[in-house]
Structure formats: C-alpha cells, structure tokens
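The complex is shown incomplete by one protein chain, all other protein chains being positioned as in the whole.
We just call them A, B and C in the order they show up, numbering each chain from 1.
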Amino acid sequence: MIARVVAGLVVLAVGGSAAGGGPPHRGLPAGTISGKVTYTGTLPKLRQIDMSKEPNCVTQHPTPVMTQDAVTGPANSVRYVVVYISAGDQGAPAATDTVHYDQKGCLYIPHVAAMQVHQPLAIFNDDPHSHNIHPLARVNAEWNKSQPKGAPPIRTSWDQPEFIPVKCNVHPWMHGYFVVLATPHSAVTDSTGEFSLAGLPPGKYTVTAWHERFGTQSQEVTIGGSESKTANFVLTARPY
Amino acid sequence: MTHGVATSHAPPRPQSFLRRHVFSVDHKVIGRQYLDLALVAVVTGMVLSWIMRFHLGWPETPVPGLGKLAPTGAAGGVITPEYYLALMTMHGTIMVFFVLTTAPFAGFGNFFLPIHVGAEDMAFPRINMMSFWVTLVAFLVLLSAFFVGDGPPLSGWTAYAPLSAVGKDAGPGQGVGQTLWAISIAIFCVAQLLGSLNFIATTLDLRTRGMSLARLPFATWAWFITSVIGLVAFAVLMPACILLILDRVAGTSFFIPAGLVISDRLQPHAGGSPLLWQHLFWFFGHPEVYIAILPGFGIVSQILPVFARKPLLGPRVFITCLIAIAFLSYTVWGHHMFLSGMNPLSATLFSVPTLVITIPATIITLLWIGTLYGARLRFTSASLFALGFVSVFVSGGISGFFLAQPSTDIYLHGTYFVVAHFHFVMGVAAMFGIFAGTYFWFPKMFGRMMNETLGRWHFWLTFIGVYCVFMPMHYLGLAGNVRRYSAFTDEYLQPLIPLHRFITIAALFTGAVQLIFLFNLIRSRLRGPKAPDNPWEATTLEWSTSSPPPHDNFGGRQPVVSHGPNEYGSAGPRDYVMQADPQ
Amino acid sequence: MSTAVLPPSPSVPAAARVATGDGPRASVAQTGVWIGIATISMSFAALTSALVVRQSSAPDWQHFQLPPLLYLNTLVLLVSSATLEISRRRRTVAALNATLVLGLLFVFGQVLAWRQLAAQHLFLASGPRSAFLYVFTALHALHVLGGLGGLLYVQRRLAGAVLAPTTFKAAALYWHFMAILWVYLLTLLTIRG
Partner (left out) sequence: MGKLFAVVVTVIALVSAAIFAFHVWWLPPDISTHGVRIDRQMNETMVVAGALFVLGQLALAGFVWRFSAGERGAPRPVKSFPGGPTPLVVLATVLVGIEILVLTFVGSKVWADVYQTPPAPGALQIEVLGEQFAFYFRYAGADGKFGAMHPEMMNDATENFFGLDPANDTTARDDIVVGSLVIPINQPVVLEMHAKDVNHSFYVPELRIQQDFVPGLVIPLHFTATTPGKYELVCTQLCGLGHYNMRAFVEVKTQPDFAQWLKEKAAAL
C-alpha cells in the first residue's frame, strides 16, 4: 500500500509540472510552444462537495473540498485546461508511457487526464472502499466497472479521440475527464495556468486550449527552427 | 395382476433410439427430461448461492479460480457489487422458474398424472413434447446471459422497471443481459401455457372408467389446480414480458416515465408507469409461489397416508382448501407493493385477503397433523421428508403473518425477514416436496430402489441445515438488515456480520449435504436393487402397473377404477384397497 | 383375480391418432381449444388493463382516426367465420378453401393497415395508443396465423375423409373466437380514442 502511495506522489510531481508529454525528435531542430491560460468575466461560485455519505472520505479531507469544474489559481490563471496541437501535427512517435489515474479520498487525481489514442491507462483505487468507474464514452465503447478495495488496477486504452467525462456511480460527486487525443503533444495546465509543448518539428500548427466549463479556443503558431513561441489564451467565465 | 379391458389398438411403438429417448412423445420420458433439467438448474442455482453467501461472509477473501472463470465479474477472485446482483438475479430466476415450477409440477406431474387418471398418455403428446423443448430453449437463453455482453442482468428476479426497462445506461448487465432475461421468461411462459393446457385436458377428458373427479389422487388434484393457476398466471406474465422487451428495444414507453436522467443522460421516454410493471408482475408473482407449493401439498398428501397406514383426514376438505387457495391467490398480489407508491388505501384492501388465505393453508396443515393421529407411522426417506415439509411449511407460513399486515410491513419490507419467509416456504418446503416425491416415486420411475441409509442421512443433515440457514435470517430482518446488499458497509449492520458468517457456513454445509442425494440418485439409477411393483403398499393406479411402467402405462389393458385413493387401514388380509381392485 | 369381461370401452385416442369412435372422449380437441381460448383471453385482458392504466398514467394519449381499412378487415374475418360454419355443417371443401383465402386476406389487410398508419407517421414508438394498436394487431394476427395452420390440418383430413366432426368443431370454435376477439379489440381501440 505504501509503495503505491509513493508512486502516486512521484507521478503527481511529474504530471503536475507544465513540461507536457511528447518526446523530442533526436537531432532534428525542435521548437517549443508555451504560454499561460487565464480567464475574464465573473467566476461561478465554487460549492463545497458534500461527502457525508462516505465517512472514509470525510476523514481524508480536513479542509473542505470544492467542486473542480472551475479551478483557478493566482492572477486569473485557469487549472485543468488541456492544451494540444489540433492541426499540423507531423506524426510524432506514439506516447507509450502509462497514464496513471487514481481514486483517492473520493476524488479523481488528476481531475483531467490527457492521453493519446491507444496509450495505456491504469486506474487505481487507493480508497478503503469500493469505487466504480463509468467513462460516459459515446464514440468509444462505454463500460462501467466496479473496483472493490484492493482490487488490481483496471488497465485499458481508448482507440478513438474523444473528450470522455468519467463518473463514479457510487459517489455521484466524483467527476473527471479522459481527454483522448490523436496527437501526443498535449499538456494539462496546473494552478499556475502555464503549459509548454516541446519537441515540435518546424511547421504551421493550430494550438487548441479546452476547458470543461469555459469552452475551447484555438491559435495558429508557426515554428521556424529550434525556436520557442508563446501562445496565451484568455477564456471567458460566466457566473452560472 | 392388473385388471382392466383390452384397448382396441395401442399407439405404434417408436423404434429409433432418438424417437424413444430424446424426441419422445411419451409423457414418462418427458417427465424424466423435466426432472433432469430441474436437477441441472438446481445445481447451477445452488452454486450461485454458495458464491453469494461466501461473499457476504468474507467480502475481501478471494475465491480461488473464480477470477479465471469470471474475469470481469470477479477480477482477482473477489466479486464486484454488480456481479453479486447478477448472481442474485440468476439465482432467483433459475430457482423460481426452472426448478420450483419445473420439477414438482411439470416433472412429476407429466410422469404420473396420465397414470393416475388411467390414461395411456397426455391429451396432446406432441404439444407436451414441445413444451419441454421450449422450456429447455428458455433455460439456454437465460444461461447465455452469462456469456454475452456485459454479463447477466442485475435487476433481481422481479426486474422492476425502469431499472430493467431503460437499457445499458442503468448499469452493467442491463443491456443485452436484461433483454435475454425477458426473452427467456417470455419463452418459458409459452412452454408453461402448453404444459398447463395438456394437464387440464388430460384430467378432464382422459380419465379411465370409474375414475370420477372425487376419486382422483391428491397429487393429481394438486397438479390439476396448479395448472389452472398457471394457465392464468403465465398468460399475464407473457404480455408483460412482451411490453418490457418493446420498451427496451423498440423505444416505446409502457413502463418508463418522462424526465429520467440515468448515467447523466436524459432518457428518450415519456409517460410510462413503473407501477404498471409491478402490478402485472405480481399479479403473476403471487400465484407463481402457489404454483411452486401446491404440488408439494399434493405430494405430501399422497405420501403421508401411505406411511401412516391410515386415510388422509378430510380429503374433501383438503380439495376444497386447494380450490380456495387457487381463487384467493389472485386477490393478494398487492401485499408485495404496500410501500411501492401504490395508493395506501389499497394496502389495507390487499392485506385482508392475504390474511384470509392463511385459513385454508392452516386447515391443510392441521389435516396433515390430524392424519398422524392414531397412525402406525413407518419412517422411510419419503415419509421423513413429508413430515419435514409440514414442519418447515409451518415455520415459513407463520412468518407470513408479519408481512401480510401493512403496519408491520413498514419495518420488515425489503429486509432479510422477507428473504427468510419466501426461502422457508419456497426454497425449503417446496424442495422437501420434491425430495419426498423423488424418494417415493423413484422405484416406480426407474424400477430400482434408492438407498434408505443415504436417504436418511440426507434428510437429517438437510433438515437441521436449512433451519440453521434460514431461521437466523428472521433475526437479521428484525434487526433491519436490508436484502439484496452485496456488502455491509453501514454501521448498524456491522454487529450482524457474525450471524451472516454462521449462515454462510450452514449454507455451504447444507449445500454439500445435497451431494449425498446426488450420489444416491446416480448410484441407485445404475445399481439400485430391483423395485417391486408396489414397494410402499400404496393404492393409486401407478402402483398397479409394472416398475417402470410399459410404454402405454398399463400393458394394453385399460384399468377400471372402483375405489377412492384413500383406502388405507381397512380390515382384512391387506390393510389397504387399491384403486384398481375389483368391487 | 377375477377378470370381469367388460364390453370394450371406446378407445382412448390421443389427439394425434385418428379418432374413429364418436364417444365423449373424442372431444379432447374441443377441451383443448376451450382452454386455449381461456389463455388467450387472459393475455388480452392483461393487455387491456395495461392499456387502461397507461392511458391514465400520462396525458400523452394520442387522438387519431383509425384507418378505415381495419373495419373492412373485420368484415372479411366475419365472412370467413360464416363460410367456415357452412363448411363445417355441410363438410364441403370449397367453403373451407374460401375461409382459408379470407383468412389470408384478413392478415394481408392488417399489414396494409400498418402501412397506412406508417404513412401517417404513427409508429410503434410514437405514442402509447399507436403502440397498443400495433401490439394488439400483431398478437391477434399471430394467433390468426395459428388458426390458419389448424384449418390447413383440418382441410387435409377433410380431403382424406378421415376428419372427426368434433375436431372440425374444435377448429371452427377457435376461428370464431378469433373473430370475436378482433371485434372486441377494435371496439376497445376505437372507444379509447
């Protein structure tokens, strides 16, 4: 048990930082697109998640846990924004490392997981009770599996690009997203709202930023050689 | 020794093995086929109950090998909540339909009703054969739910809408599995309707000379009344299943109201009524439990006089009570729905007939006990199981008092008290009826005697075992333990877990004891000692022909009946007078 | 064991075998049909109660005119009952053939009525009343086809002059019930407009 918690933390550290996926090409000139995602407009009021139904989870959160659909950081930065190359991708090698998706304290960690088509995904249950994972896929095949306490991780992958909302039927407040993309170049912003897509061969790219509540924005960026371009996004927030 | 009149021409005797043993129209072969199907079904159902009981006692302990058998349902040997409910649904459906309706009614009934009335075969032999094969198809369709889509359905044997009617959004197993369940039950209804048609036509029209309705043996009375109940009950369940299938696949809204959000999707249905399914289902459901128990009444009333060596007390009263139960069984279905959102006034209306129906049941029990007065009881496996039936039926029937009144049902509905009640009456009493019937009629059906010592061991261990399994469930119910739970995570259930472990151990023990019965069945069928024509010195017609009976039951002679079935304890050289004895 | 010699009693025919004697036992087929009628009536009674409950459970009951073809089909079915009765009384094959043709015409007419409904965009799933209309007509037509099968069996035996009058009576009984059932269903669907 301890080993898995440590592994979970390590992954958190790696996944959390803004250096997104996408291995650089050996020797070829490779550019980087980085930037920051912020919002304007009035934020919806985050509500406290009521976990009273599951005492195991209430004890794991000394401070109240807020809903995660509009998480922001300092200076209007927006967290859990998936920034990826939506057009102009020149067929980089597929990402093969396993995406870890953890259920801890009746929450999905990370709230949003970006992955490439066919990339292996492992779902862990680190709670002292059963969860059930129900990805509400429409394009991909939908499934709904329970994971009792201590059950082996569920290993799967998706074969079509899709923004798949994930819910736990047993704990209705648990929500997350599997963002399945055709391109390996993607990054999920942390509380600083920054992202960085490295290892991009020269070419004209369309960079898209997606957020579950504030919508999607795209920008055109052209990479000459081994240069670094910035692309900032400003999403509009509505109170209700 | 038989006495009778040469019939003008016997039916042509089928020659090929296939015609004589597989696709045979002989009611005896069909009766044996039904009993074999019920045997396979009861073993399947029992294994499912073992897995469920083990999971309730020790939720986290993996069952070795189960992970490979059911990789999705029991990854690593620990079954998931949805797989537990799937096993529960299949356990309930298999036991109610393919064991308790098939064995005592279709199995023994098919074999012995024609002989009891003195006929050569059922009224419509080809339809009779078809009803078995359609039942087998229904059983295979039901079992295929294990291997198709995402597993068997999880909405229980009652399959309440909209959980059963919405489709795969309602959870794993509710996609293909639930549709297969509905199709299997619809097919089963067709089979049962054909079976009932045959039973009624044979009893009314093919009775031999002298066999008036009053002289019908008690088992045949029970099969006849059960088939009348079955005719009406299954005729209602079939359209209900058809409407459910249409709701699931054709987009109609018989049972699904508007505005349902399931798995975060607004369902494209409007206007249906979930209570409509409950009314249609339970209009069939309660008569179904009488279809399961009445043949048991008939078998016990057939067996007790034989081993008490005295006539059944009040045979006419017994038959009148059977008929009273048949009528009343159609007026009580609402007691399953006191708290279901039905108009509360109708709860009071349904509770009265439910309590009134206990009167004929009490009378029949008192008649059995009265028959024992002044008897010279002989103890064989058959008579022990018949006596066990009386004891277990008393226990099960009495717990019905609590559930028949709305005021106490407020607390006990949906708890293990209900599980204890229906298991005692259907899961144990009806099974004791089947065991008694098997030990009693095995010599006649196969021409060989069963081993009495094994039979007695089987009785004593099972009798004590079932009380250890199901009596504690009453206590769980009183403590408010809710049924159909795959795990006990609520705080108020923690102190009850030791009781669940005791029940699990008792259930595994009682289940293992059934292997004695299985071994006895197989060994006696192969190497049991030769059975005489009338080993128990009984009076009904099947004992005045050879064991096993010839193809046309009476060896070319049609029996003439001149006595009732109840002539025991008479003076003279023999203390019984057979029905076929001359005046 | 004295074996009293009794007059040979009428044989105990299973329905499958030829029933030559005309004893009461030969009416097994009729008993069977009466039981079948009881079963089918119970099924349609259940469906009727479902219709009544469904109509009151939500205000979405459609109000449309039933295709007039259904009333014509009813006429066809009633005439076929008449021809069958003639055929039974006079044991004539021609009248029986007429019944068969009319029966098939009725089923064909029902399918045509379905197409007219479809043309008005009234499908099984478009509303409760059309759903019940389709379920009633489908189940009834299924049982009519079963009746036609019975009449074919009767025709084959009548042609071979080996048909017991009670078997013919049983088949006729079933066919008349089909007509009565259809009249009931159509009335129910019409008044529940």
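FYI, a contact is a pair of C-beta atoms (placed from the backbone, for glycine too) under 8 Å apart; a residue touches a chain by one contact, two chains touch by 3 or more.
Quick caveat, the model's predicted, so the values are computed rather than measured.
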{"item": "Visible contact partners (per top-of-document touch definition) of the missing chain", "value": "A, B"}
{"item": "Residue, one of B:A74, B:A191, B:A382 or B:L496, that touches the chain absent here", "value": "B:L496"}
{"item": "Candidates B:Y467, B:F517, B:W536 or B:F554 - the one touching the absent chain", "value": "B:Y467"}
{"item": "Residue in contact with the excluded chain [from B:G480, B:P535, B:P548 or B:G564]", "value": "B:G480"}
{"item": "Hidden-chain contact residue, picked from the options B:A123, B:I225, B:L367 or B:A538", "value": "B:L367"}
{"item": "Contact set of chain B toward the excluded chain (per top definition)", "value": "80-82, 85, 154-156, 160, 162-163, 166, 170-172, 256-264, 266, 272-275, 308-311, 313-314, 317, 339-341, 344-345, 347-348, 351-352, 355-356, 358-359, 362-363, 365-367, 369-379, 384, 387, 390-391, 394-395, 398-399, 401-402, 405-408, 410-411, 413-415, 456, 460, 463-464, 467, 471, 474-476, 478-480, 482-492, 496, 499, 568-569, 575"}
{"item": "Chain A, residues in touch with the chain not shown (by the definition above)", "value": "44, 47-54, 67-69, 129-130, 132, 144, 146, 165, 167, 169-173, 175, 239-240"}
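Rule of thumb we're sticking to: only the chains that are shown with their structure count from here on.
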{"item": "Chain contact topology (line, ring, star, complete or other)", "value": "line"}
{"item": "Between chain A and chain B, centroid-to-centroid distance (C-alpha), Å", "value": "55"}
{"item": "Distance between chain centroids, defined by C-alpha means - chain B, chain C (Å)", "value": "33"}
{"item": "Chain A and chain C, separation of their C-alpha mean positions in angstrom", "value": "64"}
{"item": "Sites on chain A at which at least two other chains make contact", "value": "none"}
{"item": "For the chain B and chain C complex, residues of the former touching the latter", "value": "1, 3, 5-9, 11, 25, 119-126, 193, 196-197, 200-201, 204-206, 208-209, 231-232, 235-236, 238-240, 242-243, 246, 250-254, 257-258, 270-273, 275-276, 279-280, 283, 558, 560, 582"}
{"item": "Touching residues (chain side chain C, partner chain B) in the complex", "value": "1-4, 6, 8-9, 11-12, 14-17, 24-25, 27-28, 31-32, 35-36, 38-40, 42-47, 49-50, 53-54, 57-60, 124-125, 128, 131, 135, 139"}
{"item": "Partner chain A, residues of chain B touching it in the complex", "value": "59-60, 72, 75-76, 78, 80-83, 150, 168, 171-172, 263-265, 487, 489"}
